[in-house]
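A single protein chain has been omitted from the complex, and every remaining protein chain is retained in its original position.
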Amino acid sequence: MSVLLESSSTSATMRRNFWAGVWRVMKRKPSRMVGVVLILGFVFMGVFGPMFYPAQLDRDPNAITRPPSWEHWLGTDDQGRDVIALVVTGSRYVLLAALVTAVITVVVGAGIGLFSGFKRGRWDNVLMRLTDMKLTIPGLPLLLVLSTVWKFSSAVQMGLVLGLLSWGGVARAVRSQTLSLRERGFIEAARGLGLSTTHIVSKELLPSMAPYIAMNMLIAVTGGVYAQVGLFFLGVLPYESNNWGQMLNTAVFRSGALTVPSALGFLIGPLLAILLLTLAIVLVVDAMDEIFNPRLREE
Amino acid sequence: MTQTAPGVRIDGLTVVYKTPAGELPAVRNISLTLEPGSITGIVGESGSGKSTLALSLLNAVQPPGRIAAGSVEIDGLGDVVGLQGEQLRKARGKHIGYVFQAAQNSLNPLKTVGKQLLDLGRSHGVEDLRGLVREAKELLGRMGLDGARVLDSHQHELSGGMRQRVGIMLALVLNAHLVVLDEPTTALDMITQANILKIVREVHAERGLTTLVITHDIGVVAEVADRLAVMYGGRLVEQGPTREVLGSPRHPYTRGLIKAIPRLVGDIDEARALPGRPPTLATVPKEGCVFRERCPLRMDVCDTVDPDAVADGSRVVACHAVAVNANVKEHA
Partner (left out) sequence: MVVIARRLAGHLARGIVMILVVATISFFIVRSIPGDPVAANVQKLIQSGMDPQAAEQATRVLYGFQPKGSLWEQYTQYMAGLLHFDLGQSVTHAGAPVTQVLGEAAKWTVIPVLAGTLLSFLVGIVMGVYAAIKRTGKLGDILAISGSLLHGVPQYVLGLLLSAIFATLIPILPADGPVDILFEPGWNAGYIGSLVEHAVLPVLTYALAAYGGWILAMKSSVVTVLGDDFILAAELRGMKRSIIFRYIARNAILPLFTILALSLGVLLGGAVFIERIFNYPGLGLLLLDSITMRDYALMGGAFLLITVSIIVANILADLFYSVIDPRVRSGEEVSG
């Protein structure tokens, strides 16, 4: 285990071999690379994208809700703004909120899961009962009901609320991982060696679970995007930047995208963004799964 | 179809497994005869290829493995290697009974034993299913179990020993006369082991079977088998009547195995484990004797030439040192 890998040269070699393995997996199914590229693309778009556009997008009153054309590849919205511009500028909010969601989900979930699996006994029981209860309450209806008392529109607030609502699954999963590691004697052995609790957790447990946690984080990102876009789509929260959900809402309910083909571009824009992001994450998670679960590697 | 115990002649059998490093042999050029009515025991460590050999008798080597060369002739069936499809399926179960390694999970967990028995009967075109059930209950009773209760149970309701006995019953219920038992006592406690072995001996005698027992436990072979064959690294290194092989082992591996067993009397330190480890599929040497790395009698010729199986009466040994010795003795 890690205790034995003190020498830096051995760990460096291990790291090198690891990345070599990653490269091999990627090469085998090039679609995975597409996933990575897409994700990087989205991150770029979220961070730098809005800088390419003016704070107030150009409105062309003569081109309201136009279908895709050479000028506007995905058409325009109900105020004559270019759909692609909207998607790009909206991406910052979407990705930021999703990121906050994922971080909170994973931190809280893993924390509780680790604690529960580690301590067992009464704490475990209580925490798991609570988690089960939380998991039973339907998330979306709860969010809707919550929106009546608190308009959590800002990206951070949104991320916070979503994160606090979705750590349940991660908690259970991390807990079962902890329990299985415990059964395999990792914890006993470490205790036997007289290592402190923090050491055990950070040096022994976490590294084995790190890939798993990373995958869960990516999945939580998709969940976060799904939830916030959905909430804006339903129109229960006040307008906040060009969130993709907001776009969907306007497209469907004000521009009648579902009845008039001309507004389809406006509708497709955000939908495509969501689809691509989901695809990207699915591919990357799949690749991570193969990398970290060598048993599944079918050479 | 055979009402009597069939003889089995394995000739030059080679089984290979496909790996990233090419096709590697798990069983190489094995020739073995099972006389009708005998109980033969095959002893080997894990990785020696013994289970693969057992599966070959039913032509059931699983991919990525395949039988690359040789034949397995069974009286009444012909060369099993050549059988396919329906012919092969029918032979399995009806002519050859196979009992699994400690049968822990060899039953469908969702169905009762009785229902699976009926499935077995239907698969083999048994018309008198009631007769089959009666036969099964008798067999189970013979082995000390309450037949009716067992047939009504699911796998998880039975203990390890009971499951093993059910496995034996299923192998015999269609009246097969060639029975293969793969590690029949592993994972069972000592008392149950002794019981199972007793049952195997008795049933073998009563029904006039030809039996093959595969195990890593020399003790099991000593109790049950007439003839003993020792496998190492996919080769048969020694064969002969059990008492003789155990009493005066000739191959250095057999010698090492027996030396490693602590005796009930005497100094426990006399028992010496064999140095080194058995080869795996990937580390088996491609030429020369497979045992040379751990052999105290190693000679130069062992590195390049695969020792032939030399017969001496009913004893067969594949070892250069032994052959040289025998030559010396002959020409002395």
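Labels for the chains are A and B, by order of writing; each one numbers its residues from 1.
The criterion applied here is as follows: a contact is a pair of C-beta atoms (placed from the backbone, for glycine too) under 8 Å apart; a residue touches a chain by one contact, two chains touch by 3 or more.
Values in this document were obtained by computation on a predicted structure and should not be read as measured data.
Enquirer: With respect to the chain omitted from the figure, which of B:15, B:67, B:132 or B:170 is a touching residue?
Expert: Selected residue, touching the omitted chain: B:170.
Enquirer: Touching the left-out chain: which of B:28, B:50, B:92 or B:320?
Expert: B:92
Enquirer: Among the options A:47, A:126, A:193 or A:275, which residue touches the chain absent from this view?
Expert: Once the missing chain is taken into account, the touching residue is A:275.
Enquirer: In the full complex, which bits of chain A touch the chain not displayed? Write them out.
Expert: Residues touching the hidden chain, for chain A, are 29, 31, 132-133, 136-142, 144-149, 219, 222, 225-226, 229-230, 233-236, 248, 252, 257-261, 264, 267-268, 271, 274-275, 278-279, 281-283, 285-286, 298.
Enquirer: Identify the residues of chain B touching the omitted chain, counting contacts across the whole complex.
Expert: 55, 58, 60, 62, 89-94, 98, 100, 104-111, 119-120, 122-124, 154, 156-157, 170-171
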